[in-house]
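Here the complex is missing one protein chain, while the rest keep their positions.
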Amino acid sequence: MPIIRIQAEDFDVGAELARLEVGAGAVASFVGIVRAEAHGKRLTALTLEHYPGMTERAASAIADQAMMRWPLSDCTIIHRIGRLAPGARIVLAAAASAHRAAALEATAFLIDWLKTDAPFWKHETFTNGETAWVAPRTEDDQARSRWG
Amino acid sequence: MPIIRIQAEDFDVGAELARLEVGAGAVASFVGIVRAEAHGKRLTALTLEHYPGMTERAASAIADQAMMRWPLSDCTIIHRIGRLAPGARIVLAAAASAHRAAALEATAFLIDWLKTDAPFWKHETFTNGETAWVAPRTEDDQARSRWG
Amino acid sequence: MIVTIRYFAWLRERIGHAEERVDPPASITTIGALTDWLADLSPAHANAFAQRAVIKTAIDQQFVNADALIAGAHEIAFFPPFTGG
Partner (left out) sequence: MIVTIRYFAWLRERIGHAEERVDPPASITTIGALTDWLADLSPAHANAFAQRAVIKTAIDQQFVNADALIAGAHEIAFFPPFTGG
């Protein structure tokens, strides 16, 4: 059963991947991290807003899609919300399978779809006092659409 | 600087990925695990033989290739040798980048090339007393060649 | 028909609150018409809905288009495109 968690707290990557290793031959994962800079300006914080209820549902639907498209034994999505400092983990997407290609492709799929299909909004606070909502990127839509 | 380790001991996936997270925006990883079965028979152990010196050199060359082909901040290859029980971790391949596509693709590249280009040989011991050397798979050569 | 409207991200910021209860007239039957009606509520609403082409909508947490009917909706949400992951 996929684990889907939307939470303010950090997560333990090693423990999450260890759970997926049971009975699998291959576990692939992706961890997203708050970068120190954006648009050449230094970040103080990245704040993640979400839509309680709808976000969990969307993330579950993405995990279900991955389970249907690849022969996975299990997968995990953990996405943090709230104010995060540079260097903080934002998201974990991971997939387990008997086969490495399935685990790797499903992981890429999970993170691509999380970017475009789950209600999260990123807000940047810079050291110079400026703030900005992160704009959606065309590349993210392209990455999503390669999965059909 | 890529970390390359060929060792009998297990490794700490969380700690290894945490090292790669520093200064990155994206960390992708692959963990290979000894399966409980092969060819419909239950495994007692998978034993990994290597060529000391040449194996380290080959793994380093694969990591260097990944660093050249993608804008990575760093990468890690850890491969175990010796006798491993079902469920044991065999290999970690991981890559860090500012961008998720680079981290994910480089991780797939690392594991694909490790399968075909580093001197490791797998030997299976089954619960029924049979033993067998693992044969190379055409799919692995195909997976390697997609990277050109 | 009294319905809860929710705003997220820069829509919430521009409007100044995350949620409001509204009672649009019976003539307002679609998301498109509701959007026009909300945009007229205040200058802040007008500013928030100025970039209507990029605004997404959900009825009871399901994505819908501008021609979706609002009858029976408990909660209608307006938000910019997602930027998670």
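Read from first to last, the chains carry the letters A, B and C; within each, the first residue is number 1.
In this section, a residue touches a chain if its C-beta (ideal position, glycine included) is under 8 Å from a C-beta of that chain, and two chains touch if they have at least 3 such contacts.
A quick note: this is a predicted structure, and the numbers were derived from the prediction, not measured.
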item: Visible chains that the absent chain touches, using the contact criterion stated earlier; value: B
item: Touch with the omitted chain, as defined above, among B:Glu49, B:Asp64 or B:Glu130; value: B:Glu49
item: Residues in subunit B touching the chain absent from view; value: 32, 48-51, 53-54, 57, 79, 90-91, 111-112, 114-123, 133-136, 140
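Going forward, only the chains that are shown with their structure count from here on.
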item: Rounded Å distance, subunit A centre to subunit C centre (Cα mean); value: 27
item: Euclidean distance of C-alpha centroids - subunit B vs subunit C, Å; value: 50
item: Separation of mean Cα positions, subunit B and subunit A [Å, integer]; value: 23
item: Touching two or more other chains - residue numbers and ranges from subunit B; value: 100
item: Touching two or more other chains - residue numbers and ranges from subunit C; value: 85
